[in-house]
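A single protein chain has been omitted from the complex, and every remaining protein chain is retained in its original position.
All chains are identified by letter, namely A and B, in their written order; residue positions are counted from 1 within each chain.
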Amino acid sequence: MKAAARWAGTALVLSAVAFLLSPYYNDVYRKLLLWITLALSYNFLFGVCGQIAFSHFTFYGIGAYAVVILIFQLGLPLPVAIVAGTALCALVALAAAIPSTRLEGFYLGLATLALAQLFIVVLNEGGTLTGGTGGLANYRLPKVFGFELSGPRYTVVIVLLLIGTFALLARLDHSWFGRACRAVRDNPEAAAAMGVNVARTKVIAFAVTSALAGAAGMVYAFVDNTVNPPIFGLENAFLLLFMVIVGGAGRHAGAVAGAVFLFLLPFVLSPLIGHHHVLVFGVLMVAAIVLQPRGLIGIYDELRRRIA
Amino acid sequence: MRTSKAIAGLACVLAVALVPAQAQETIKIGVITDKVGPAKPYAEPITQGVEFGAREINAKGGVLGRKIELLIEDDQGKPDVSAAMARKLVDSGAAFILSVSLTPATQQAQTVSLATKTPQMTPSNSGDTLTTQIDNPYFWQTGPLGSIQIATLLSYAGAKNYKRAALVSDNSDLGQLLARFFKSGLEKAGIQVVSEELISRGATSADAQMQKVRAANPDVLVSAGVLTAENVLMLKSYRQLGLKMPLLASYNFSVPVYMSVAKGLLNGVTFVDAYDPAKPEIKAFEAGYKKAMGREPFNLHGYGYDGIHLVADAIRRAGSTDKEKIKSAMQATNYAGIMGAKGMRYKFPAGKRTGFDPNGMVVRLYEGDRQGRVVHVGVGKY
Partner (left out) sequence: MRDFLELAVSAAASGCVYGLVALAYLLIMRPTGIVNFAVGEWAMLGAFGAYVASSVVQLPYAAGVAAVLLAMVAAGWLTERIAVRPLVERGAPVLAPILALLGMLVVFRESISLMFSPDPYPVPYAFGFGRLELGPLAGSYQSFFIIAVSLVVFAATWLFFERTLAGKCFEAVALNRRAAALMGINLARVTTLSFAAGAAVAGLAGVVAGANISAHYLMGVPLAIQGFTALVVGGVGRVEGALLGGLLLAFAEQLTIRYAPIPAGYAQGVPFLLLMLFLLLRPTGLLSARERSG
């Protein structure tokens, strides 16, 4: 009950912020919240469960494209499309997970890298269904119970998505399943000896986090009312990995911190030092890992310890 | 001595007093460019062209008696960031947005120009779908469309009676878009596309593709690729495998970097361009640019230069920075810039928002490693 109140309070505060921001900051805020959502679920997959996958943005893309195609090409009503879209993501995730989580470490990385590149090929070659390289545009979110969700009001939808994702993952993390995931990450043999079904744990973690990415993708589709292939490419998949690492893999707060830091970095630095901001980003990456391998959250812990 | 110091002091005070006054009166024009992503090779020179154009306009007294102030934003070649930057520009009071980044980025930024009714134009993007994918009356495009490029090439080749063509492109967004319109242009002209090839970004060889072209034995090879490194790779295979059919290429081959990176391979390659170096306007532009910026410009700079002049022209005719007035003025554009064939004027036909004159492109040939003179103008019957 107390936890529920805390979640609701956070959602309220985060939503209230949206109504104070100008359209530009609102837009950046929306995209930041989406990155945080993705970083949280990716952190669960990579940081908690130890699976190196580059397919997170692929599922984000499947969700985004699915909801647009289902509503505007197949004419399904919004709620049906959302359910069908999530189901599709979970299904594709399961289909990808069952065979590929048999692979370890970088083999899984390579298999999902191939999947991510294949997805872009399919988007580019999808003809009118996916709109090819130009993607799909010229649609708007249908009214929900007579409400037009746009501007700050749509930001509230994203806040709810973020809070829902966070609450679900926090819950999972604290359950036996979270402990099983960590055990599988740290030592699969020991985990198996303790009675954890390693394969099943991996598959469930992969499918759940991928479905969460898909749900985020559905929300993304109406942020700019455009979906196109470059968003779902490898560039962003790598950035997501960096976010989780820089923030501190394995910790929810780390994922949040990493996403906030790396997403906002170019917005802040670009006006100051122009193009050099990417170099700064690279140097920070190296420095973060070499100086504080537990990332931003490690620095925070350190500071707290010193103050206390 | 003392008087001169006093005058200098007074001048300083005046300057300080005047600067904020002027700053208040600037006309803000937003530019969305790509400083780090895949569009950087084009976006960089085009943006420099915009900067030079703005400087020139300001030196001549500005627009409506006010100076132009450029607000340049980097979208990193990312469509979602491009839309965010468009919002930033609108919030900062930009009267107009110039987009010179990636085609999908320009597409996504249109969401913002449509929602905020802010005039937006791309002076360089050439994908045909930018003005058709969503109906956005606040968006214009003056880059030479893919369909114009292929029509101009076909018109040049018309007398040669080609029946079969091979089409090669790359897997960039613009490359695939151009390939689509090149293909439909070829088919409309009754030329059969016997082989369609694609070179992936980062490929280490194009021999397989060029072998297929050789086996299909077309009358002509048409290149719609826009990635310079991959185009050079294609050209190397084309020469290595001894392909004899002529090579007609998109406007990507018009950038001068080919002369250094594909040295010795270029002779006879035919390309379409929006730049006629023999035009007096181009000569004046090149001289002025070199004087002001200290470097030789090339055609990409020209797109940006014309872009900012088109915006300035629309604002001048609108008589104010009211966005609705600028929108109407822009649609009524009738302006001769430096780009295009002799006498070309930018105009937006009724109901259309693409302003590059279909008859404004030129065909040029590489003579040895030099970009030769214009050998053909316009689309004729195509």
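We take it that a residue touches a chain if its C-beta (ideal position, glycine included) is under 8 Å from a C-beta of that chain, and two chains touch if they have at least 3 such contacts.
Source: prediction; values computed, not measured.
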| item | value |
| --- | --- |
| Contact partner of the left-out chain, one of B:32, B:98 or B:232 | B:232 |
| Omitted-chain contact residue, chosen from A:21, A:84, A:110 or A:299 | A:110 |
| Touch criterion as defined above, residue of B:36, B:177, B:191 or B:330 at the omitted chain | B:36 |
| Full-complex contact with the absent chain, from B:212, B:325 or B:342 | B:212 |
| On subunit B, residues whose C-beta touches the chain left out of the figure | 36, 38, 40-41, 44, 171, 176, 196-198, 200-205, 207-209, 211-212, 215, 228-229, 232-233, 236, 239-241, 255, 257, 260-265 |
| Residue ranges of subunit A at the interface with the undisplayed chain | 99-100, 102-104, 106-107, 110-111, 113-115, 117-118, 121-122, 124-125, 234, 238, 241-242, 245, 275-276, 278-279, 281-290, 293 |
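Here is the rule we use: only the chains that are shown with their structure count from here on.
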| item | value |
| --- | --- |
| Euclidean distance of C-alpha centroids - subunit A vs subunit B, Å | 35 |
| Subunit A residues within the subunit B interface of the complex | 22-24, 26-28, 31, 121, 124, 131-135, 137-138, 223-226, 228-231, 235-236, 266, 270, 274-275, 277-278 |
| Interfacial residue positions of subunit B with respect to subunit A in the complex | 35-36, 73-74, 76-81, 83-84, 87-88, 90-91, 102-105, 107-108, 110-112, 116, 127, 129, 133-135, 171, 173-174, 176-177, 180 |
